[in-house]
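For this depiction, one protein chain was excluded, whereas all remaining protein chains were kept in their positions.
For chain A:
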Amino acid sequence: MLKTSATDVIPEKKVEAKQKSKFKLTANDKYYASIFAGPSLFLLGLFVFYPMFRTLYISLFLTNTFGNTTLFVGLENYVKLISSPDFVSSMWVTLVYVVGVTFFTIAMGLLLANLASQKLPGIAIFRTLYSVTMGVSVSVAAIFWLFIFNPSAGFFTLLTKMLNLPTINWLANPTNAMWAIIITTVWMHLGFVFLVFLGAIESVPTTLYEAADVEGVSKHYQFFHITLPMISPTLFFISTITIIGSFKSFGLIDLITKGGPTNATNMLVYRIYNDAFFGGNYAKSSAEAIILTVIIAFFTYLQFKFLEKKVNY
């Protein structure tokens, strides 16, 4: 076959430009682009960009009970929030929750993945069992754990009675309620985090461990000086998605504590929801939503930056 393609006559620079987009470009591209990208752009505009700007706008006004803006007040809603002990305590509670969930999810995930990465007979069974919570949705997790925390018939109460220990009222005490929410969240996320860590640990070259074995380096030392540095990109990825997910936590709080007792678990998103749909204070809720957006955008941006760096190297 005779192959006298156009590229033979076009100067090198132009060829490069042409190869950048892999398929043939025609004058019709604009028309096709509006058909292909149009629907998604329109939908994202209507349900993501418009509401974000609208929320920002509302947060600078006072609102009536219908959510209509009445009086421009600038940053007053934000000033009020930051100076209200109620909101500050809510942010504090959210922070405690995020740090707790992130720390324990990663620690438990690493422990499980490290154990399950050993080459032992029957290890496949444990890998399956450890990933089981991936199939659990928020309401199921809440119901299983609500029963465990139940003060009269729950598993923990029964256990403490059997061991003759003082029974703990999990959901009536502020500190315990926070622990209850953290435990349930960690449990729910563990299956997924375990699988991701396991995949990362498995991909560490075994020659590194073999060399360390020859040198007589302890397994403990190997974990901290070979495994952890080698899986640090995964560690970073899991940290950021866990932080982002915990800042946005809503379902478990609504199902288990309803923000209580005495606001001890009243976190940011639960506040946004309550202030708008029960308190009727749309301006306050919008200001809180903007604060949430800034936090989430920051962590997502960190993640993008990191991924970009990884791709480049």
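Throughout what follows, a contact is a pair of C-beta atoms (placed from the backbone, for glycine too) under 8 Å apart; a residue touches a chain by one contact, two chains touch by 3 or more; residues count from 1.
The definition used in the following text is that contacts and distances are computed from a predicted model.
One chain of the assembly is not displayed; among "Extracellular solute-binding protein", "Iron complex outermembrane recepter protein", "NADH-quinone oxidoreductase subunit M" or "sn-glycerol 3-phosphate transport system permease protein", its UniProt protein name is "sn-glycerol 3-phosphate transport system permease protein". Residue in contact with the omitted chain (choice from A:Leu95, A:Met134, A:Ile168 or A:Met230): A:Met134. What chain A contributes to its contact with the hidden chain is residues 21-25, 28-30, 32-37, 39-41, 43-44, 46-52, 54-55, 58, 67, 111-112, 115-124, 126-148, 150, 152-153, 155, 157-158, 161, 187, 190, 195, 198-199, 202, 247-248, 250-251, 254-255, 269, 272-273, 276-277, 282, 285-286, 289-290, 292-293, 296-297, 300-301, 304.
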